[in-house]
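Of the protein chains in this complex, all but one are displayed in their positions.
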Amino acid sequence: MASNICSRVLGVFFEYDTPKIVHIRSKKVGVINRFLQLCIIGYVIGYAIIFKKGYQEFDNVRGAVTTKLKGVARTDNFTSGEDFRIWDVSDYVVPPQENGAFFVTTNYIVTDGQQIATCEEDLKIPGVNCTDDPNICVKGKAIMLGNGFMTGKCIESVRHPGNKACEIEAWCPTEDGFTKAPNPAALDIARDFTVFIKNNIEFPKFGVKRRNIPKSINNQTYLQNCRFDFGNNKLCPVFKLETIVGATGDNSDFENIAVQGGVIQIIINWDCNLDYNVEDCVPEYMFRRLDSADEVVSPGYNFRYSHYYRDINGTEKRTLFKAYGIKFILTVQGTGGKFNVMPLALNIGSGLAILSVATILCDIIVLYVLKAKNLYRQKKYLEVVSDDAYKDLKEETEPNDSSIH
Amino acid sequence: MASNICSRVLGVFFEYDTPKIVHIRSKKVGVINRFLQLCIIGYVIGYAIIFKKGYQEFDNVRGAVTTKLKGVARTDNFTSGEDFRIWDVSDYVVPPQENGAFFVTTNYIVTDGQQIATCEEDLKIPGVNCTDDPNICVKGKAIMLGNGFMTGKCIESVRHPGNKACEIEAWCPTEDGFTKAPNPAALDIARDFTVFIKNNIEFPKFGVKRRNIPKSINNQTYLQNCRFDFGNNKLCPVFKLETIVGATGDNSDFENIAVQGGVIQIIINWDCNLDYNVEDCVPEYMFRRLDSADEVVSPGYNFRYSHYYRDINGTEKRTLFKAYGIKFILTVQGTGGKFNVMPLALNIGSGLAILSVATILCDIIVLYVLKAKNLYRQKKYLEVVSDDAYKDLKEETEPNDSSIH
Partner (left out) sequence: MASNICSRVLGVFFEYDTPKIVHIRSKKVGVINRFLQLCIIGYVIGYAIIFKKGYQEFDNVRGAVTTKLKGVARTDNFTSGEDFRIWDVSDYVVPPQENGAFFVTTNYIVTDGQQIATCEEDLKIPGVNCTDDPNICVKGKAIMLGNGFMTGKCIESVRHPGNKACEIEAWCPTEDGFTKAPNPAALDIARDFTVFIKNNIEFPKFGVKRRNIPKSINNQTYLQNCRFDFGNNKLCPVFKLETIVGATGDNSDFENIAVQGGVIQIIINWDCNLDYNVEDCVPEYMFRRLDSADEVVSPGYNFRYSHYYRDINGTEKRTLFKAYGIKFILTVQGTGGKFNVMPLALNIGSGLAILSVATILCDIIVLYVLKAKNLYRQKKYLEVVSDDAYKDLKEETEPNDSSIH
C-alpha cells in the first residue's frame, strides 16, 4: 500500500502531457495560418522587441537643474517720463532663485514713492468714479479689485481732471490702471541675455551619472564662448533667450512675448541607449510655449513686487513694480535602457502566447468556411456524450455525431 | 535531393496545426463551463474594455499654471499696539511668484526696527534665563535655537522685569517668543481675496491643447465677475480663498486655518474622453488640506522674512515678519483617452488567453469530481508509454491504461 502511494508520487515526476494536434495539409488554410503567424512574429520581433527595445530594462532619469543668467539692460524715459535704470541679474530675476524655474523681467510698470496714506482710487477700477453719485464712496468699504479702503469722501481726480474719484486709504499714489505695458518692451534687450543651464542626471538602476556637458566640450574656453543652436552647437549649455523663444515655434518672436510676458518650458530630454558607449548619452533640448499667445483675459505673465525703504523721516515707503516677463520652467525627462534577459524572455513568452490567436482565427475558417468543414470538424473534435447530455433533440438533428468515437 | 528539401520547405507553408478537442456533451459540466466563460467574457468586455476604456490609448496631461491674486487688507492696533498697515498683493504674497504654488499671508507678528547690536535674549529660549546662575552666559557661545551669540553678560530683562537674561549680539530687539499669533487672524479678511488660475494643458500624443477657460465662458465680463462654486460656476477660474478652504472638507473653516496657517492642494483634474467633442474636455477642481490641523509641534505653516532699510545714519535695519499663512500647491493631473485599435486588440487577445482558465477549472471537475470521470479521462488522455517509463508498479496499479491506444 505504501509502495503503491510512493510509486504514484514518483510516477508524477516521470510523466508529461502534451496536447494532441490535428495536423492539416491544406494550401488555403496553411497559407492563411502562416501569414497570420508571420504577422504576429513580425509584430513581436520587429515592433515589440527591436523597435520598442523589448530586450532592454528601462529606468527613468532623475536629476537637478541649476541656472545662471548673464546680461545687463538699461531703461529710460518711459512711463514716468524719467526712469533711468540699469538692470543686472539681481534686478531682473525675481525671486533670485527658484526650484526648476526662473523668471526674467522683460517689461515693467513702476510706481515710485508709495506710502500708506489717503489718495484718489485708480479710476480704472469699476465703481469708484463718484462724479455723478458721491454716495458710492462708503466709509470703510474695501474694493476687492481695487487698491484700498474707502474713507467715504469723493475727491477731485488729479490724474483725470474733471472727474471725481472715491478717496481711499492705500499705498499712495496708486498704480495708474490706464498705463499700458510699454511697447516695445522696456527690457527688449533681454533677447541677448544668456542662461547657462547645468544639469546633472542619474539613472539609478544602472548607476550611470551624466552631465549636460560632455567630455568632448568640457573646456572652459568653449563653454564661455559657445551659444546653443540646433546645428553644431546643440550640446552647448549656454542659451540666448531669443534662441529659446524662437525655437518654441509658436509664431513667437521675442518682440511680442517681451511686451506681455509668457511661460516657456525648456525640456531636457535624456533618451539613452546604455548598451552603447555611455559618452553617446547626451541630452536633447526642446522648447515649448505653455501659455497661449491669444488670450482675451489677462494675457501673458506678470506679477507685482515691491522694494521697501524708509524716507528721511523714517516713514516706510515702497517702489511698486508690475513686472512682465518670461517664466522659464525646466523639465528633465527621458529613459535609459540596457540589455536584460528578463524583459526579453517576457516579450518572447507573450509573443508565443499571442501565436495561439492565429490558430483560433484559422479554426474559424477551417470549421465554418471551407467546403471540407465537416471532415475537419470530425477530425478536430472527439465527441463524448455523457449520461446527462442535452441530447434529445440533438440526436435528431445531428445523428452522425452522437456516438462516441 | 534539392527538390526534396525544396518541397519540405514549401510544405511548411501549406500546413496547419490545430489542437484536437474532446467535445463533451454534459449538462453539468457544460453549464459550469459556460458560466465560467461568461464571467470571464463579462470581466473582459464589461470591466477591462468598457469600464476601464480598454479600447483607448491614453496620454498624461502636461501643463502650466499661473495665478493672479486680487484683494486688499488692513491691519491695525495689535501686537505692537499701533501698526496700521494696508496690505496689497505685493505685500502679502511672499515670494512674489513661485512655480506651481503661491503663499498668502493671513496672520503675522512684526518686529520693527531691528539692528545688529547687543540686547537681552528672548526669555522663551531654554537656557538663557540667568536669574539664578550668571555663569550660563558663556561669551561667544551660540544658542542654536536662539537669536544670537552671547556676550557673556547677564543683564536685567526689560521685557520681563525681575528676570535676568543673557546678553547677546543679534538683530535687536529680538522677536518676543511669548507673543502668540493673533486670534482672530490679522488678515482674516483674506477670506475674500480671489485667485485667478490660468491653466494651459496639452495631451502631446493627440496634439490636443486646452485651457481652463472654455469657449462658452470666454468673455471678459463673465470672467471678471464670476466666482467658482460647485454649482453653475464650476468652470469659473476665479476662486475665493474661503471657498477653497471650505471645499477641503477637513472641518476647515477659514477662521481657524488663518490663525496658524496651513498647506492646501488645488488639484486641476483633466480626465478627458477625446472620442467625444473636444469642447467637453473641461477641468474639474478638487481641494485638499495637506497638513493636519491637530499637530502638537509647530502646527500650521509660517516662516520669517525681513524688509531691510537704512536709518538716517546709514545703519542697516530691518523689519522682521513672522508670516503665518496658507500655502497653496497647484497640481495638474489627469489622462486623455482616444480610440485606438492596438490596445483593443491586446485586451481581446489577453481575454481569449484567460478563457483557457475556464477549461482548466472544468477539467478538474470533469477528471476528478464527476462520476463518469474514468470515461472522460480515457477520452481526454492518449497514453503513450516510452521504453524508459517508470512503469514497474504502474502496471500493477493501473493495468488498463498501460497499453498504447
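We just call them A and B in the order they show up, numbering each chain from 1.
One rule holds for everything that comes next: a residue touches a chain if its C-beta (ideal position, glycine included) is under 8 Å from a C-beta of that chain, and two chains touch if they have at least 3 such contacts.
None of these values were measured; they are calculated from a predicted model.
Touching the chain that is not shown, out of A:A117, A:L344 or A:A372: A:A372 (per the contact rule at the top). The chain not shown here is touched by just one of A:K53, A:K164, A:R288 or A:R310, and that residue is A:R310. Across the entire complex, the residue among A:K52, A:K180, A:K198 or A:K234 in touch with the chain not shown is A:K198. In the full complex, subunit B contacts the hidden chain through residues 3-4, 7-8, 10-11, 13-14, 17, 19-27, 29-34, 94-95, 98-101, 103, 116, 142-149, 169-171, 263, 265, 290-292, 295-298, 301, 303-306, 308-310, 312, 314, 316, 318, 320-321, 327, 329, 353-354, 356-357, 359-360, 362-363, 366, 379-391, 394, 404.
One chain of the complex is left out; on subunit A, the residues touching it are 11-30, 63-64, 66, 68, 70-74, 84-86, 88-91, 93, 95-99, 189, 192-194, 196, 198, 200, 209, 211, 213, 218-220, 223-224, 307-312, 317, 319, 349, 352-353, 370, 372, 375-376, 379, 381-382, 389-390, 392-394, 397.
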